[in-house]
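Notes for the one structure printed next.
As you look at this complex, bear in mind that one protein chain is not there, while each of the others sits in place.
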Amino acid sequence: MIFLTRRATFSASHYYWNDTWPAEKNQQVFGRCANRNGHGHNYTLEVTVAGEPDAVTGFVVDLKWLKDVIDREVMAAYDHRHLNLEVPEFASINPTTENIAIAAWRRLQPAVTAAGGARLSRVRVYETPDIFAEYRGEA
Amino acid sequence: MIFLTRRATFSASHYYWNDTWPAEKNQQVFGRCANRNGHGHNYTLEVTVAGEPDAVTGFVVDLKWLKDVIDREVMAAYDHRHLNLEVPEFASINPTTENIAIAAWRRLQPAVTAAGGARLSRVRVYETPDIFAEYRGEA
Amino acid sequence: MIFLTRRATFSASHYYWNDTWPAEKNQQVFGRCANRNGHGHNYTLEVTVAGEPDAVTGFVVDLKWLKDVIDREVMAAYDHRHLNLEVPEFASINPTTENIAIAAWRRLQPAVTAAGGARLSRVRVYETPDIFAEYRGEA
Amino acid sequence: MIFLTRRATFSASHYYWNDTWPAEKNQQVFGRCANRNGHGHNYTLEVTVAGEPDAVTGFVVDLKWLKDVIDREVMAAYDHRHLNLEVPEFASINPTTENIAIAAWRRLQPAVTAAGGARLSRVRVYETPDIFAEYRGEA
Amino acid sequence: MIFLTRRATFSASHYYWNDTWPAEKNQQVFGRCANRNGHGHNYTLEVTVAGEPDAVTGFVVDLKWLKDVIDREVMAAYDHRHLNLEVPEFASINPTTENIAIAAWRRLQPAVTAAGGARLSRVRVYETPDIFAEYRGEA
Partner (left out) sequence: MIFLTRRATFSASHYYWNDTWPAEKNQQVFGRCANRNGHGHNYTLEVTVAGEPDAVTGFVVDLKWLKDVIDREVMAAYDHRHLNLEVPEFASINPTTENIAIAAWRRLQPAVTAAGGARLSRVRVYETPDIFAEYRGEA
């Protein structure tokens, strides 16, 4: 079994806010991230698939295909976007690094599974070089 | 003469737009950066001062002092902010990497000059690891 | 389950030495690291906690809280210190990257456990960009 | 159990080609990598061993020894070489990142196993900062 | 005056050889780089232009345009190529980092000059993260 990873980056805006809380509590819990004008990051997404290298090509998956999947399923929706305002899965939950990792997994898994051969193994999202979240799927 | 540099990072949102143009021209010139919801970056700011090391301390400037100046003059205004909406100098000009470098220089220079001893030599701003702008003041 | 990581850096001195060995054997086994004046590194510490994102905040843990825990439990003791001379757990064992990873885990685990919700999953210590050790706890 | 990693780099050429296919199919499947003149990369190899730190030295393994093993078993064969033309294991299979990770594991494992104490746990190969493959052995 | 830089990467093979020398002298002067099968690198190219930001756009040059120029003038010729065998300017001179910097400058300057507004200021080429050459044009 080989774990093959491709990294991609996207630039997006976000904020953290809970509508059921008064503004003061949002400020207290989310600090500067509660600024409703939004702030942004250069996110790095690492997508890992697991499988056996093909005997002829030596590929677990074709990395150009994997790049296309990442572009179509994640980059097209997240890059140069305001995550809270333009990405459906963050309409009602905060686009934290944790939740972005889960959401990117859910966007990628159907395409990886449909292709057969390799399975999605891990999605890691860096909000900054010093903060990252990793999701490996349910159980 | 020694050139001493301190690096700092801030996360901010921005967009590019020219009010005197129709939306189509904004889209055409600025592409995905014309999204009025904004998108964001982890910017890296490099501030370089030039001077002679002090004979007793060995410092061109005290790096803790330089960090405080950067925090007070730039970070407090830019970090976790929407540059177009919350930073005065970008109310009417686009917060391009080029313009951010000039604006940061103008914010930093009075404090560095007032302290004496060293002069502001260079301000470099990275929008991503692959794009950066550098300003060295008026000729 | 999400694995959320925060990175921090500290600068410290250390040397490797075994008092029960003659100087020659220390030199032979530890090479330049046996220099009793010490040498130093910019260490990078990566702390990973595992848990479920909170349904309201989207946080596995509050990253500001995690930073405070790291600062209080590890940075306050290790940063700008001579590990052999000033950190109790290295009075009688060498502060190798391996032992620093275990020691940082032991410093962090009580605070993470006491907070509930997430568990400490992994501690990784980089001595240089090319050498790192990782500890995931007992069994 | 501690996982101790040492990183090394090598510069090598390679191409992807399948002799049983016509040139057109090689072009179609392998794209620019099918250029028989070869192209190259600065590869980064990360070798992880797992074990308990020695009670006296604090070492899982001596990192100088590990460097010597990597140099002798991998660097001497791969660095400044054309992988397809000069490395036996790639005479008939493509030197993809996946296959390089497996081949490096097979080169390293006997020496690590023979030394006793620690076992080879993981080999990771970066072809670029954005593409890497990881192998953890059979089963 | 603002100095605006865009970075790009390419993967290529090369070797060093002087046909007028016997093989032994090539080995002695160029060491492992004299391997005629070639070896390779992930090169990083940094292209800096100098000019004034446009009053309306805030751009010294449009970075998408600059990327297109770099792709057309340099990447198309160098990426996934064997520099000695496939790039005309290296048919008779060694593709050292120094010579690649000069050659990339000569490829880029006509297009930057023709566009007007900004001038080519600096070309830097990294062969590895630890070795780079910079060219600023004829005095």
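Order of writing sets the chain letters: A, B, C, D and E. Residues in each chain are counted from 1.
Convention: contacts are C-beta pairs under 8 Å (C-beta built on N, C-alpha and C of every residue); 3 or more make two chains touch, one makes a residue touch a chain.
It should be emphasised that the depicted structure is a prediction, and the values quoted were computed from it without experimental measurement.
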item	value
Which displayed chains the unshown chain touches	B, C, E
For chain B, the residues touching the chain missing from this view	1-8, 53, 55-60, 62-64
Where the missing chain touches chain C, by residue	9, 11-14, 32-33, 35, 37-42, 79-82, 85-86, 128
Residue ranges of chain E at the interface with the undisplayed chain	16, 18, 20, 29-31, 93-99, 101-102, 129-136, 139
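Everything below uses one rule, namely that only the chains that are shown with their structure count from here on.
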item	value
Chain at maximum distance from chain E, centres defined as averaged CA atoms	C
Centrality ranking, top chain (CA atoms only)	A
Equivalent-chain rotation between chain E and chain C, CA atoms, steps of 5 degrees	180
Rounded Å distance, chain B centre to chain C centre (Cα mean)	34
Inter-chain centre distance, chain C versus chain D - centres from mean C-alpha coordinates, in Å	28
Shared-contact residues (touching 2 or more other chains) in chain E	none
Inter-chain touch pairs (all)	A-B, A-C, A-D, B-E, C-D, D-E
